[in-house]
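What you see is the complex with one protein chain gone and the rest in place.
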Amino acid sequence: MSLEILLIIAFGGALLTYLLGKTFEKIRDFLAVVISLSLVAFVACLYGKSPEKTFYSGFFGLGLVLRLNMLSWFFAIAISSLGALCIIFSLSYMKGRERTDFYYSMMLLVNAAMLGIVLAGDLVSFYIFWEVMSWSTFLLISYNRGPALAAGMKYIIMSIIGSLAMLIGMLSLYVTYGTLNISEISAVIASASSGDILFILIIFSIAFGIKNAVMPLHTWLPDSYAEAPSPFTAVLSGMLTRMGIYGFLLVMYVMVGMKNVITHGLLNYHYVLSLVGAITIIIPLLIALIQDDAKKLLAWSSIGQGGYMLLGIAFGTSLGFVGGVYHTIIYAACVVLLFMAVGAVEYRTGGIRDLNQLGGLIKRMPIAFFGALVGICGLIGVPLTGPFVSKWLIYKTLILEGHPLLALIALIGTWISILYIYKFLHNMFLGQLPEKYKDIEKSPFSMRLPMIVLSVAVLFFGILPGIPLKVINAIGTSFGFESLNVTLWGVASETGTLNTINIFSAVLVTGVIVWIIFRLGTKSVPVSQEDSYAAGAYIPKDKYHYTAEFYGPLYKMIKPFLRDVIDEFYYWIAASVQRLCSSVRRMYTGDVGYYVTYIILFLAFLILVQLKWKPW
Amino acid sequence: MNKSVKEKLESTFKDIQVSILEDSRIAVTAENHSVLTILRFLKDDGFNHLALLSAVDWIEDNVFELCFILTSYQRDDDEYSDSQRLHIILKTTIPREKPDFQTITAIFPIAEPYEREIHELFGIKFEGHPRLTPLLLEREYEIPPFRKDFDTRKYVKDVFDKIPFVEDKDE
Amino acid sequence: MVTKVMQIILSPVLALIVGVFFLGLARKIIARIHWRYGPPLIQPVIDMIRLFYQKSVSHGSMFDLGLILSLAGSIVVVLFLPFGRIAPLSGSGGLLVILYIMLLAPLGMALSGGQGANPNISIGISRKLILSLGYEVPLLLVLLAVMTHYKTISIIEVVSSQQSTGWALISFPLFLSGLSYFLILPAILGLRPFDVSSAPQEISSGPMVEYGGKYLALATIEHAFVLFISIALFVNLFLGGAANPVIFFVKMLVVFVLGLCINAVFPRFRIEQAIKYLWKWPTLLAFVGLIITLAIRS
Partner (left out) sequence: MDRNQIAKWFKEPAKMANKYSLHAIYFCTGCGIIEVPPVITSRWDAERFGVIPVATPRQANLFLITGYVSVKTLRAIIRTYEQMLEPKYTVGFGSCPINGGMYWDSYNTIKHLDKYIPIDGWIAGCMPRPEAIFIAVIHLWTLIDKDMATGYIKYRENYKSYRRNQEMALGELEWPPLFPVSDEPRGNEQ
């Protein structure tokens, strides 16, 4: 059960599906599902064990190490399970499309690269897998041509900048410490000066900030989410963007160790990180409020929700760490659910994502509605869902750490997310069903299965949060935090305990009682959507569904402040660089005489410098 | 002031009769083929407000009479005050058997609903009208209701009274 | 254990009785302010009996389940709120859980209204959510001020520490928060100046447009519970939450009658005016209160 076999299966599977796809379509789909499910099984049975193996040590004398600790196991199980569900989802989504074998191999490649990142023990293999992930993401984003190419280009430029920043960080580490093995670095880094640590932290947080779409570095995310095919957007938003969080955890906790981060930080780095997290919550969520495209809305919302994770892990207390990590994983399930719902609707209505043209689909696609509903309750943090527990932990840390203003921003972020996420659900599933969607049939089984599985997971881990919390608590203790008193239904502590079983039983019992009272009344007659109140008039077809300008009065108040200034700033930089290059291009006029004069001038300049300052 | 308008009208058009009813009312009767030119002339002269367009059914001399009432707000002749603003009532008659007329929405766009109403209630067709759809009435009538030969008693008897009462358990 | 089960059964029933009494009282007081006699005190009970016997119309399963979820959510919040010494489940979650479960009721109403497929309902729900964003900002500031002041997130400790140190409404930094909470109380209850979301004239009673017999009865019961919750939260946080339920009821009565007098004479705000008001004065008061508690605490 060693780790190389895991990676070989993952990467070999990707290659195999591509080759097989050329000949038999059916077997390729089956193979892709089997491989992803086998990865899940493989990772599941690695629980508890922490093998460490250098699989290749000829690289400039550095050993490429694969190791598995509790944190990487937790992320690995999430990556592989979400990846498997998304591939099952894309079985029917990709049925009629062209280049599907390229698509499946790329999906498996991204899955494999993420597993690689999580298992990497040293920074070189970490970097290699990181690059493989970035490039395969670029190829998948620009899968359906047209505007997706521009979105992919924007994504790849920003992730290259991130990788270069990571490269600089690795080089500086290699130069100072001579090794790139994470465990060795963490042992020796305590002696480094605080300036060094700050430099390492900043350079790595740029790389991971871009991937996790932290506020100033977020501009690639809305376009790439909107243009990528829905199943891949689910993977992208679910786990791929959260590799940034894994990177932050790796750097802040594993490599540098939280004690050093806090004490050595000159501007106490973790406070700045929490401020950035807070900004990342408020502004993108407000922008998400005014979006009309379902995927753009979810894209801005996942930027905002990324801020919660940063807030959780930035404070380095055990409660915050557990809350942040748990939020990363359980939120990923919710956002994958929402993107699957959008994918199912898009598949059935022929690619319509605009929220103003849909409506009333609850009657035709009940399972997609149920999935979207659970995803939404998860995204808000309604008491019986997973993210409620993680948000409760994050808020408790913020309040008890004495940062009520950050808690305020986080709580207001939740209320803003209620507004835009209800608009998403209402415009797509509730209200009047348009005439042309009267007879679309349910979403196919291969789409309903992952949605049901994920909904059950989100609800189950909301009612019994003890199971994942115990695992994360074990991770926390491995990083040196004092362990929380985790019970099966929440966290018990003297400053306020959480008991989800009480909440669940209370809601269940009152729900049943109210349902009985409801049945006691006289039976209610089902009525069609045409028989609604319209002041005595007859309901016009397709004109009786309120979607456009859903929060009109609020838009008028907040719209002027919500121009995406950072995006325009980046485009301005690109434009000015382009102008600069074109002016330099004019120098090469193609006339030899000019070139000769340039050479002579340069030689004269060199001689002059030599005479004056004698540098050589 | 009425005199000047009266002379102006009589000088430009030949077969019209202009009479001054009282100090601020001028009645002009003209042939229906010259109505458009007169309206155009009066509009350019400042009477750009079409106060009313109505029809009268003279069943004895078997003729419909169309009245166009024009007035103007911008004419700043000093000697007449706001109350007795000058109104020009232009009348034409069209035969009852062939009740059609050309539309004046080109000159006065506001006339569009008036013409629809007259068409619905009197049955006078206006060629060139953008949409002569029913404006007010719910049901169709063979004889338009405002015509004198429309007998309301007979209509009520054979439409509403024919609808039976609802007795309990009738079959 | 038996007293715990007794409390769990008793507190929703008490809350229902108090809530319905407040509804009847509200109609009577408003009538008296308008110089008219007003209906008998038990008119809401008569209405509900009639509504339960009346036939009703349903637009789909979500239309019913949403309303049931909203009423169940309100009842669950009552279980988490201490009512005098009756505090059945207040130990398992504290203020954060109360804040989040108070979210279930509007969400349930919004889901059930959404299926009603009527633009009046959708406009009512969008206004209700904008209004809830409006009054959440000061409400959160107030709750955070209370939590940082008493350094706990459990409501029982807030009540018990008020027994010793006197009412929060009178203590120095928290009287600002108490005042700002009182200013936004009509918005939380959806009473007259802020009943933008269920305005009978403009959007023909918003989310309740398609509610017929038993649906309307459940909706009025849910409104009674929301009435009870908001005032009980105010009494618990700022008036020290009494030892026995009778004093608790008297305190709630005083707060309710004061709130009602404001409500009876005000015309309805437009949604922009409501938001501008909510984000101006109550937020300023609560923010200053929070800053002072922070300064004192550190």
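By written order: A, B and C. Residues from 1 in each chain.
Quick note on the criterion: a contact is a pair of C-beta atoms (placed from the backbone, for glycine too) under 8 Å apart; a residue touches a chain by one contact, two chains touch by 3 or more.
Every value quoted in this text rests on a predicted model; they were computed, and no experiment measured them.
The chain we do not see here touches A, B, C in the full complex.
Screening C:Gly134, C:Gly213, C:Gly259 or C:Gly289 for touch with the missing chain picks out C:Gly213. The missing chain lies against subunit A, touching residues 525, 530-531, 533, 535-538. Annotation for subunit C: contacts to the undisplayed chain at residues 27, 31, 34-39, 43, 46-47, 49-50, 53-57, 200-201, 204-205, 208-213, 216. In the full complex, subunit B makes contact with the omitted chain through residues 137-139, 141, 145, 150, 152-153, 155-156, 159-166, 168-170.
Operating definition for what follows: only the chains that are shown with their structure count from here on.
Separation between the centroids of subunit A and subunit C, computed from CA atoms only, is 36 Å. Centre-to-centre, using mean CA coordinates, subunit B is 62 Å away from subunit C.
Those residues of subunit A lying in contact with subunit C across their complex are 360, 362-363, 369, 373, 377, 380-383, 388, 392, 395-396, 399-400, 402, 404-405, 407-408, 411-412, 415-416, 418-419, 422-423, 425-426, 429-433, 490, 495-499, 502-503, 506-507, 510-511, 513-515, 517-518, 520-527, 529, 531-535, 544-547, 550-554, 556-557.
Note for the complex: subunit C touches subunit A at residues 12, 52-60, 62, 64, 67-69, 71-73, 75-76, 79, 89, 91-94, 96-97, 99-101, 103-104, 107, 110-111, 114-120, 122-123, 125-127, 129-130, 132-133, 136-137, 140-141, 144-145, 147-148, 151-154, 204, 209-210, 212-215, 217-218, 270-272, 275, 290, 294, 297-298.
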